[in-house]
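Notes follow the structure.
With one protein chain removed, the remaining protein chains of the complex are shown where they sit.
Letters A, B and C name the chains as they come in the text, with residue numbers starting at 1 for each one.
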Amino acid sequence: MIIVLKPNISKKEEAAVLKEIKRLGYQPHVMRGVARTVIGAIGDESTHQSLEALTAWPQVESVTPIQKRYKLVSREAHPTNSTVKAGGTVIGGKKFVVMAGPCSVESEEQIITTAHAVKKAGATVLRGGAFKPRTSPYEFQGLGEKGLKLLAKARKETGLPIITELLSENHADLVAEYADILQIGTRNAQNFQLLIAAARTGKPVLLKRGLAMKIEEWLLAGEYVLANDNANLMFCERGIRTFETYTRNTLDLGAIPSIKRESHCPIIIDPSQGVGRADLVVAMCKGAAAMGADGLLIEVHPNPAKAWSDAAQQVTLEGFAKLMEELKPFIAAAGREL
Amino acid sequence: MIIVLKPNISKKEEAAVLKEIKRLGYQPHVMRGVARTVIGAIGDESTHQSLEALTAWPQVESVTPIQKRYKLVSREAHPTNSTVKAGGTVIGGKKFVVMAGPCSVESEEQIITTAHAVKKAGATVLRGGAFKPRTSPYEFQGLGEKGLKLLAKARKETGLPIITELLSENHADLVAEYADILQIGTRNAQNFQLLIAAARTGKPVLLKRGLAMKIEEWLLAGEYVLANDNANLMFCERGIRTFETYTRNTLDLGAIPSIKRESHCPIIIDPSQGVGRADLVVAMCKGAAAMGADGLLIEVHPNPAKAWSDAAQQVTLEGFAKLMEELKPFIAAAGREL
Amino acid sequence: MIIVLKPNISKKEEAAVLKEIKRLGYQPHVMRGVARTVIGAIGDESTHQSLEALTAWPQVESVTPIQKRYKLVSREAHPTNSTVKAGGTVIGGKKFVVMAGPCSVESEEQIITTAHAVKKAGATVLRGGAFKPRTSPYEFQGLGEKGLKLLAKARKETGLPIITELLSENHADLVAEYADILQIGTRNAQNFQLLIAAARTGKPVLLKRGLAMKIEEWLLAGEYVLANDNANLMFCERGIRTFETYTRNTLDLGAIPSIKRESHCPIIIDPSQGVGRADLVVAMCKGAAAMGADGLLIEVHPNPAKAWSDAAQQVTLEGFAKLMEELKPFIAAAGREL
Partner (left out) sequence: MIIVLKPNISKKEEAAVLKEIKRLGYQPHVMRGVARTVIGAIGDESTHQSLEALTAWPQVESVTPIQKRYKLVSREAHPTNSTVKAGGTVIGGKKFVVMAGPCSVESEEQIITTAHAVKKAGATVLRGGAFKPRTSPYEFQGLGEKGLKLLAKARKETGLPIITELLSENHADLVAEYADILQIGTRNAQNFQLLIAAARTGKPVLLKRGLAMKIEEWLLAGEYVLANDNANLMFCERGIRTFETYTRNTLDLGAIPSIKRESHCPIIIDPSQGVGRADLVVAMCKGAAAMGADGLLIEVHPNPAKAWSDAAQQVTLEGFAKLMEELKPFIAAAGREL
């Protein structure tokens, strides 16, 4: 840690800081600069107690950690890319993985039709919401277990593994019984109890980025999964919240190289939530493929105009097939295959 | 709802929209403007199905709701201010309520000392974290039930009701057994299952604003509490996330008049989380009192320099007593009393 | 315009609003909804006076314009893509245009070496700052006219047209004398007097997006150029300011399809400013090419480690040549060529 002292403090005040640094197991290293005195505190920040409390000392101007706070998710800990298996699909390897399906499971016909169509177009995972977190208590909250059963039926018919959202610790076992991948939504991205519950099911976890989550916080939330003995973690960028209102969110495609640099875990892009309008989804998918994402999570609906939720951002079955065609040259250019 | 059609669409495309509007129980009202055709859809948006799915129709440019989406929390539903009772303390009335105490409960001595000191200085609720949501899994996660017991002991000694954070649905009964007010933290502000669990305990709920939560979304999250038969809701502004890094967050004091305008529920300000540095807390408290907040939630610690969490933002016992003195003229100017 | 009245207003208050709407040349159209009365005001918003002042009327809840505020830059006004010519380079057509060069012109050797290298690698425009807007008055402010002369020399040697920043109305003629494209920087993106001065030189203008500029505001700033009789406008996304600190800015690649949808003008991406770190630039370039950008603006320096400004984000000459190679398959996949 680097501790910067305020200008013009007394010898006694400085000595007190040095003493506290030693007390917490670090070795202080004093540098007297032109305008400020700076202390380097040498020791392992991951095993010693934090020196951050020094910020509260009146003679201290700032305290800056040097070590990164995440470990198990970091590329330093695991230099090669890790992969995650769900059914027969491997995520993070040579194959570019497309997960597609409706925002909400609405009926047997809807989910089965969609499953067949997205499989035919090249998707290898089926998505569908059974439990839905909704901004208003008066909006459709999902079919619940009935939805899970319909997803399982669609899997049986098509062979596609399924991904669905987990939004309550109390549902962890139930959802894990049906799902191949548990999705943690953006509003629960720092619901650490839910992350622990998800990790403990042993199922792969796809962790969406919170609306206002910094890359470092996202990695640390992922660390909760790995630290609870579940190595099957994927990150999913789905748009952050900014001042811009033209799109629903601002899809931060820069998260792809950033996560790839810091972590060994796969990164998936959700363009549907990211922009919130189907007409911009195709361009976002191309960018994601080109920039090295490991896959996409796309909302597809047989009839978006009658969808029970998020109608504006779901693409049609035909639109999805066309999108997959248009995507191919970019996947190939990125050295991946479908 | 107001539906704007794209320019140059055919009669047939327009007729299809009108038909759908009628099918969903609304009465369409066509206005032909110079550049666009606009349709007003007349009907009760709160009982009819949403017309938002129309956004996905190719001939539609935009769909704008007219009615507000929140009801029970709204001032339209309840024009006078509502009050919340916790122990002997009434929040939202003539008295300006100060809730104070450490970020985390650390020991019996720490919490009892703090409780006596903040009571003496004028606080009427004791705060203290027993279960702590931490960005990293390697940080101190709170004393858990032991912390709750220490809070209860402090209440017994001082008579102060206690507020503490609830961060897991599975803890709802346990925490409600000890606490007088349940706090929902910023990272769980849209963890709707937790909001429902908190509401169902019947205890007063203090709902912190999420880091990237719009006023409307915050009101709707509060609606989850009232819609689950618990009228004892308080909102708590604690800083939003912006580009500014000088302070930890940007405390949006404008939320006070905004919430007062839209809702009847009390609004509390947490300046400690808001700015993250004790030296700026006093000014924020003065502003909050002046602008009509119903109270404050302040982090106070006997020795911030040795605190186990959030050292930089906790004020000392002496600092707190001084703050309360400095605050008095502003509370009086606002027509309130301690 | 759509005017929503507050609930429970009197007939007289409503009549006053209707009268004012008529006075300003619009025809009011009343719709009585369940919770609110809504008035559609029919008339050409671009020729009549704005009804926005109605927002200040106590009986009015909101006023929403229906027409778009930009005209000349809009795709509605000019459905096909427009192109901009600078020297022998055409921007916005089949060719994907790469503009490359140092952040600041530092010396003859530096700029000539760079010009030859970027040309060889495939760039068709040379960039270089002569007048530099710097956050601090104590930082290097550019070589000024001497820098312009060096750029002109580099153009003479290589044939590459040059782009350089204009940051003062008083320099407009001087900079236009040397430059083939005038760049308006992010901090001046709403410096309307500068936009007008730039437009009046008749030279092509590249308008960077402001740090906190909405798509609509950016289009309107561009409208200042076209409205001053200069049709040679390009937009340039260079990162917006968000809460994220991992990268210097958040490069909003979603601006590509958004601008393409709303406007006929070319869109260029500046990944160097966007992420502020050379190691992430390549991925951003691939994304931009894939998503339909018309070109890139890249900072290249013979020795970034000794650059006089923005060292961290400039790529080396070798790095640039490698980047151009890696980019080719993505440019081809997008149906463009170098």
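Throughout what follows, a residue touches a chain if its C-beta (ideal position, glycine included) is under 8 Å from a C-beta of that chain, and two chains touch if they have at least 3 such contacts.
Bear in mind the structure is a predicted one, so any value in this text is a computation, not a measurement.
The chain that is not displayed touches the following shown chains in the complete assembly: A, B, C. Residue B:Pro329 is the one among B:Pro58, B:Gly88 or B:Pro329 that touches the chain missing from this view. In the complete complex, the hidden chain is touched by one of C:Leu220, C:Ile256 or C:Leu323, namely C:Leu220. Against the chain not displayed here, subunit A makes contact via residues 2, 4, 7, 29, 31-36, 38, 40, 42-45, 64, 66-67, 76, 212, 241-243, 245.
Subunit C residues in contact with the hidden partner, per the touch definition given at the top, are 20, 46, 50, 52-57, 69-70, 133-139, 167-170, 187-188, 190-194, 210-212, 217, 220-221, 223-224, 227-228, 241, 277-278, 304-307, 311-312, 314. For subunit B, the residues in touch with the chain missing from this view are 212, 214-216, 240, 242-247, 250-254, 256-258, 261, 274-275, 279-280, 283-284, 286-292, 329-330, 332-334.
Note that only the chains that are shown with their structure count from here on.
If the chains shown are joined wherever they touch, the resulting network links each chain directly to all the rest.
Seen from the Cα centre of subunit A, the chain whose own Cα centre is farthest off is C. A rotation of 180° superposes the C-alpha trace of subunit A on that of subunit B, rounded to the nearest 5.
Comparing each chain's Cα centroid with the centroid of every protein Cα atom identifies chain A as the most central. Remark: subunit B and subunit C have CA centroids separated by 38 Å (rounded to whole angstrom).
A straight line joining the Cα centres of subunit A and subunit B is 25 Å long. The distance from the centre of subunit A to the centre of subunit C, with each centre set as the mean of the Cα atoms, comes to 31 Å.
Shared contact sites, meaning residues of subunit A that touch two or more other chains, fall at 212.
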